[in-house]
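Take this structure first; my questions come after.
One chain of protein is taken out of this complex; the other chains stay put.
The chains carry the letters A and B, assigned in the order they are written, with residues numbered from 1 in each.
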Amino acid sequence: MMAGMTVIVRTISRLLFPFLFLFGVYIVVHGHLTPGGGFQGGVALAAAVLMLLLAYGMEGAQAKVNALQAELAESLGGLILVWMGLMGIIVGLAFFKNVLPFGSLGQVLSAGSLPVFNFGVGIKVATGLLTIFYAMLRIGGGEE
Amino acid sequence: MSLNYIIAMMLFTLGIYCLLFKRNLMKMVIGLQVMTNGLHLFLISLGYREGGIAPILAGEMLERGAAAELAAAAVDPVPQALVLTSIVINVCTMALALSLAVYTYRHYGTLNPFRIRRLKG
Partner (left out) sequence: MNRIVALGMVLIVGALLVFTVNEYLLPFGTFPERRIGSFENESIGQRILRDAPETTGSANVVTSIVWDYRGYDTLGEATILFTAVCGVAMLFRVTRRRS
């Protein structure tokens, strides 16, 4: 159904995929220091896998991220988000309160539970968009 | 009259024209997107300050420890945070709208909204 592209496109996309993935992870992790955060980094991660889907066809993208793995990871991201929010109630303060230790201003390990929120939502958005693409192209799931 | 507000309202009007005058479901969805872009531009331009910087504490100000200078020189961060949420909601709505358009095309064979009136059993 969905064939790949020529040799030049396949080689370049295979060489570029780690850098795009690393850039998406950088946007997610530095969400509380530079412009970015969970939503923007998640879209960059989904675009990296989508580039592989265009260049290699269905089988190449399935080798990297399965359809079943994408659906499970989306629910995992949502669970991380809600669990971090419930941590506020367990400690004794309000729901969704910043309860982890703060650290010093401007370092990566600062701002309490904000990096955990960014990480959870980054996974959720990336695999959610990937599930939408896989469902529209009829990859995985259901019999035909 | 500033350029930001005028362009935002012209984009909104263009979106309304596209919704009223086109007879194709995909073009109507594109018109909705143009309207939303105009509104987002309008909302962000509401919080502008003359000669303001971005509301991020970085670089030289962070090393000096001058967090109080940010409150005197930065633009309004609240509309930017709310427009971020609105962009994500817009993406989800458009994904569902386009899926419904594809589903309608498979069922009826046409994308003209004036011909999708018969009820097929």
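In this text, a residue touches a chain if its C-beta (ideal position, glycine included) is under 8 Å from a C-beta of that chain, and two chains touch if they have at least 3 such contacts.
In this text, all values refer to a predicted model and were calculated from it rather than measured experimentally.
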item	value
Contacts of the hidden chain among displayed chains	A, B
Missing-chain contacts mapped onto subunit A	31-35, 37, 74, 78, 81-82, 85, 95-96, 98, 102-103, 105-106, 110-112, 114, 117-118, 121, 124-125, 128, 131-132, 135-136, 138, 141-144
Subunit B, residues in touch with the chain not shown (by the definition above)	1-2, 4-6, 8-10, 12-13, 16-17, 20-21, 45, 47-50, 52, 55-58, 62, 67-68, 70-71, 74-78, 80-82, 84-85, 88-89, 92-93, 95-96, 99-100, 102-103
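Basically, only the chains that are shown with their structure count from here on.
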item	value
Centroid spacing, where centroids are CA-atom means, of subunit A and subunit B in whole angstrom	23
Residue ranges of subunit B in contact with subunit A within the complex	54, 56-58, 62, 67, 84, 88, 95, 99, 102
Residue ranges of subunit A touching subunit B (in the complex, touch as defined)	33-35, 39, 105-106, 125, 132, 136
